[in-house]
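Notes follow once the structure below has been shown.
Excluded from the complex is one protein chain; the other protein chains are retained at their positions.
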Amino acid sequence: MDKVLQVRELSVVYGKGCASCYKKTGPDFNSNICPDCGSVVAAHDVSFDLYRGEILGIMGESGSGKSTAVKCLFFDEEPTNGKALFYDEDQQYNLFRLNKAQQRRLRNHRFGMVYQNPNLGLNFDISAGGNIAERLLMSNVSNYSDIRGRAVSLLSRTEVLSERMDEMPKNFSGGMQQRVQIAKALATNPPLLFLDEVTTGLDLSVQAAILDLILEIQQQSQTSMIVVTHDLGVIRLLADRTLVMKYGRVIETGLTDQILEDPQHAYTQRLVASAL
Amino acid sequence: MTTNKSFGFMDEYAKKEIRRSSLKAVAIPGYQVPYSSREMPMGRGFGTGGLQLTLSLIGEGETLKVIDQGADDSVNAVNLRSFIEMTCPGIHTTTSTTEAGVIQSRHRIPERPLREDQLIVLQVPYPDALVVVEASEDKRKILHGEADYSRLLVKLYEDIVKFDEITISHRYPTRIHGHYVIDPSPIPRWDVPKMHQSAALILLGAGREKKIYAVPPYTDAEPLAFEDVPFRVEDFTDENGQRRPCARCGCTTSFLDEYIDSSTGDYVYRCSDADWCNEQLMDESLLEVSNG
Partner (left out) sequence: MNAPILRVEGFEKHFQLHEQDKLIPSSKDVNLEVYSGKLTALIGPTGAGKSTILKGIYRTYLPTAGRLLFTAEDGSEIDLASADEHQILDLRLKEIAFVTQFLHFLPRQSTLNVVAQPLIQRGRSIEDAKDEARELLAAMKLPMRLWEISPATFSGGEKQRVNLARGLIAKPRLLLLDEPTASLDTKTTERVISLIESLKYEGVAMLAIFHQPELVDRLADDVVEIQPPENSNLILEEIA
């Protein structure tokens, strides 16, 4: 059982911040906004571990800060505080202390990210196959047929017809765009994959197919994943362990089946009871 | 008309800065060195970058050749040559590639391989190969720094998908010394291999964009391509599979310009490099004389 990620006391505050920010925000105050300085405490004191082959779910409603940790880990945003260690091939990386070039290297080669909005994860100016090629070309693959072959196999793994690989993403349905995103994220065989609300907004049948796909991938390649969602169904299907967040704080963590059947915190109980 | 003008039109400070930038460019092959591009008495887009390099580097007693798409006698080439002659008293000018010490060129590298004691200055409109895929200069700098040309390579990939080959003709992105990819200026593909392990120093100046970069002598210059879709130069074969010769000198190994003959309406093909064409003719006539 190898640890892949260790996050401690991650905090993200938007705005100038002040001494009361952490003390006067959170679930007890029903707010993320500091009453004294107006800064937004998107997340505070978030800590968790992720082991190899595990899927960690981060669940919460709007404003819970569930996406915040993942955005920091993927270097889309910078944390105000906290430490994150990434363990990869006998190396340990202190993520928030790396320079930008090192961060980019990890982001391009060792991490994968699938966004809720395909515009963030895909380049709409190039074809679906081109999107995947772009990722492969970052790692010095120099043979056109190899690139093409790999793009075909990744797309077929995510069930995108290879006949469509040369089309532009704007011609695809939402579900198909997500599949291309997933294929692109997997192109470099990353040990760590982030999925941010990837099925939100998709039709139910499409959601089911994509969740299925994600689990299959995880079982085949033992990729460690962090799945951010507000949907209990997604958590139940995918996550081994779950973090429940509210107003930027972690309310409860545990094994997913325990969180769903024996929630301890009042908020979690309410959340679970309200699931349709 | 004489006033207190310095040699080479520009003041010594300007020339010194350009020389320093050139040294830096040579020291970091392919890296675009920002420099202080002075206003010249001609519009931007007419070769001011190349001109500034030539003026800073040429000295008394040296020999200058100026060509524009291979021609010594085009309007721009003539203007530039006259200007340089006027502002650098004591230099010689020539149309002969062999005799030249400094060659300033727009959009072509001469057919005759250059020597170690020669310098070629290319005029560049757009120095940055990445400008087609990234609009922000800040981001481009980072991409260059990390040698991340994936987005450029994807463009090549998309070309092959659509057309079965890479369709870039001029300004073919070329990797220098294994790191920086440059835009070699609008020279045809034909000329790109000349940059590889060239005996002469190649300097490239973009006046409007204010960048100087270099391919130092004996440095690798590799056009971007795929292992299995290699780089290829222009093809001058006709419908019958025959390599077209130059209509003027008969050469079958030079880069040809295509004209339409105004009287017949036919396509005519002639060497783009005027001096080379003249040399071929000279050789032939010598041959005739000796066979006489």
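A few points about this structure:
Note that the chains are named A and B in the order they appear, and that numbering of residues resets to 1 at the start of each chain.
The definition used in the following text is that contacts are C-beta pairs under 8 Å (C-beta built on N, C-alpha and C of every residue); 3 or more make two chains touch, one makes a residue touch a chain.
Just so you know, these numbers come straight off a predicted model, no measurement behind them.
Listed by label, the shown chains that the missing chain touches in the whole complex are A.
Note that of A:101, A:255 or A:275, the residue touching the chain absent from this view is A:255. Shown as candidates are A:18, A:152, A:168 or A:215; the residue that touches the absent chain is A:215. Remark: the residues of subunit A touching the chain excluded from display are 1, 49, 51, 54, 208-209, 211-212, 215, 219, 236-237, 240-241, 253-255, 257-258, 261-262, 264-266, 269-270, 273.
Here is the rule we go by: only the chains that are shown with their structure count from here on.
Within the complex, the subunit B residues that touch subunit A are 142, 145-146, 148-151, 153-155, 157-158, 160-162, 226-229. Looking at the complex, you find that subunit A touches subunit B at residues 100-101, 104, 108, 126-127, 129-130, 133-135, 137-138, 142-145, 147, 166.
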